[in-house]
Structures are given as structure tokens and as C-alpha cells.
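Quick one: this structure, given as C-alpha cells, is what I'll be asking you about.
A single protein chain has been omitted; all remaining protein chains appear in their positions.
Let's turn to chain A:
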Amino acid sequence: MTTIGVLGLQGAFREHVRSVEASGASAVVVKRKEQLDEIDGLIIPGGESTTIRRLIDKYEFLEPIQSFGKQGNPIFGTCAGLILLASEIDGSYDVHLGVMDIKVRRNAFGRQRESFEAHLDIDGVADDFNAVFIRAPYIEGVGENTKVLARYDGHIVAAQEDQYLACSFHPELTDDHRLTAHFVGMVEEAKKALAL
């Protein structure tokens, strides 16, 4: 069976576990870097990106997650997770994992009172996806191999680059598991390819 890890340092990781299980894969909460050996794909959840980054450093996750991805294992970042995946962050010299060729802007839609729900057309996933944006970032620019999956108000809010998937909203907060299922599909394919 395909096993997907959810980075459980801080944030909404239990909701991702529920969503992965509803999509037919098994899920484990990852709190130690050694656990990366036991999983086929990784989800980096929403939470506070600065907090998660501090804990990633503290528990020496940075390099292990980078090599996990470079070996071809899929990684899905939502909200704070998207910020952690990005190769460039607007207004900051600080890059976290830097594995995905995207430039992000933090809290791009404003503070909490500007947070919102909206329906999105996500290319190849759903044309009526109820997306929850909470102090969300958006993607300002993508590299030439990065495919834009969804936009809101002209801004890129979901993208995919090979084994990396990222979105600025929270698919785990609703009962619509189609985006998670799309990621589970990516992991299953990667698992087959890596087994050859």
C-alpha cells in the first residue's frame, strides 16, 4: 500500500491524515527524520511557516527532506508548506527547502480579516473546488517547467513541477479530497517508476 507521511511538527496535520485516508492511501505523522525512509510521499501542512521552519532546523529535517524530493518522491505543500517549498520568497533572503521553482509572496491576500473562501478551477483536478484561504500566500512567478494549476483573481494559487505540488489554500479543511487524491496518484506513479 502507498504510505504518505504528513510532517507533524506544527499545524493542521491531523486533517491531512484524514484526507489521505479518505483518498485510499495510508497516512503517518512524521515527527522524526528517520521516518522519511518509511514513506512514499510527503505532505507539508499549513501552520505557521516560521514556526515549522524553526522546528525543521531543530530536528535536522532540512537536508533529509530535500534529498527525499530529489530522489523522485513527491512532496505536496499547502499554504505554509508552499512557502517552505519555494525557491524564492518576496522581500526575504530566507529560503527554506527551496526545491520548487516558484517565487512566493507571504500573507499576500492580507491579514486574517481578509481571509476567504472561493470556488476555483484547478486544471485536471476539479472545476468547482471550494478553496479556503487563510492568511494565504500566492505564487508571483514560476519557472519554465512549472505548470500553473489554478489562479484566483489573476494570482497563481496552485502549481506543479514534476514531483512537487503546491497550493496556497487548505484542501484539508473541507470534505473535498480531489486535490489530495491527485497527489496520491502522483505518489503511486512515482512509486512505480522508482521501483523499475
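Note that in this section contacts are C-beta pairs under 8 Å (C-beta built on N, C-alpha and C of every residue); 3 or more make two chains touch, one makes a residue touch a chain; residues count from 1.
In this text, contacts and distances are computed from a predicted model.
Enquirer: For the chain that is missing from this picture, which UniProt protein name fits: "Sarcosine oxidase subunit beta", "ABC-type polar-amino-acid transporter", "Pyridoxal 5'-phosphate synthase subunit PdxS" or "Putative phosphonates utilization ATP-binding protein PhnK"?
Expert: From the choices "Sarcosine oxidase subunit beta", "ABC-type polar-amino-acid transporter", "Pyridoxal 5'-phosphate synthase subunit PdxS" or "Putative phosphonates utilization ATP-binding protein PhnK", the unshown chain carries the UniProt name "Pyridoxal 5'-phosphate synthase subunit PdxS".
Enquirer: Which residue from A:Leu62, A:Val95 or A:Ile134 sits in contact with the chain not drawn here?
Expert: Of the listed residues, the one touching the omitted chain is A:Ile134.
Enquirer: To test your reading of the contact rule: which positions on chain A touch the chain that is missing from view?
Expert: The list for chain A reads 8-15, 31, 46-48, 50-51, 54-55, 58, 79-80, 106-107, 111-119, 132-135, 152, 170, 173-174.
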